[in-house]
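Only one protein chain is missing from this complex, and each of the others stays in its spot.
Right after this comes chain A.
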Amino acid sequence: MFLFDWINAFLNWLGFLKNEGSLIIVGLGNAGKTTFLSIISHDILKAHMPTLRPHQDSFTLKNIHFNAWDLGGQQNLRKLWRDYVTTDSNDIVIFVVDSNDRDLLGEAKSELHDVLQYSGSRPVLIIGSKQDIKSCMTRDELIQGLDIGDYVTGLTTAPKIVDVLVCSNVTRRGLPQIMNWITKCFEIAYIK
């Protein structure tokens, strides 16, 4: 996609593409972070090796250029999250949860609440992935299980925007809604 990057850079230089945002993608190991990013930025679906170092990718949605950081989810790698989340001012934090992993939901919950704390006023989107598997948890179950009922306000101009969306990276169901949410949220939170 060299040509597109070049055109984007050119438009950017002319001042048409001014908006730059970053996405920080976090979540426990094997939640589907790398798969999610590779689908939305390159439309490639494959089995990824565990992410050991943070990796970056970028894509453009409705005139907003997003830099996305995909961080590793194994316990020792989670220390890095805070650094990435608190670096930039116009971040959207994405927390990916495996909708089938009921055993690790408690662990996800405590990590998520930490993220909600130190992310300050940045919007946080929780994505329940792997909805193609039959026994998965629904959006409501996730909200309850993660104990974030108080945070979830929908897309309003509340001090902190927190929402939960579900998707399947395999069937791509729910991905358009996530894209919409991200652009809309960016406009509400950072473009006034």
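Criterion: a contact is a pair of C-beta atoms (placed from the backbone, for glycine too) under 8 Å apart; a residue touches a chain by one contact, two chains touch by 3 or more; residues count from 1.
Here is the rule we go by: contacts and distances are computed from a predicted model.
The subunit not displayed here is recorded in UniProt as "Pleckstrin domain-containing protein", chosen from "Serine/threonine-protein kinase SSN3", "DgyrCDS6829", "Pleckstrin domain-containing protein" or "Geranylgeranyl transferase type-2 subunit beta".
Residue A:Gln74 is the one among A:Gln74, A:Ser89, A:Ser110 or A:Thr171 that touches the chain missing from this view.
Among the residues A:His48, A:Arg82, A:Lys109 or A:Lys160, only A:His48 touches the chain that is left out of the figure. Residue A:Asn100 is the one among A:Ser22, A:Ser38, A:Thr60 or A:Asn100 that touches the chain missing from this view. Of the residues in chain A, those that touch the hidden partner chain are 29-30, 47-50, 52, 72, 74-77, 98, 100-101, 103-104, 130, 133, 135.
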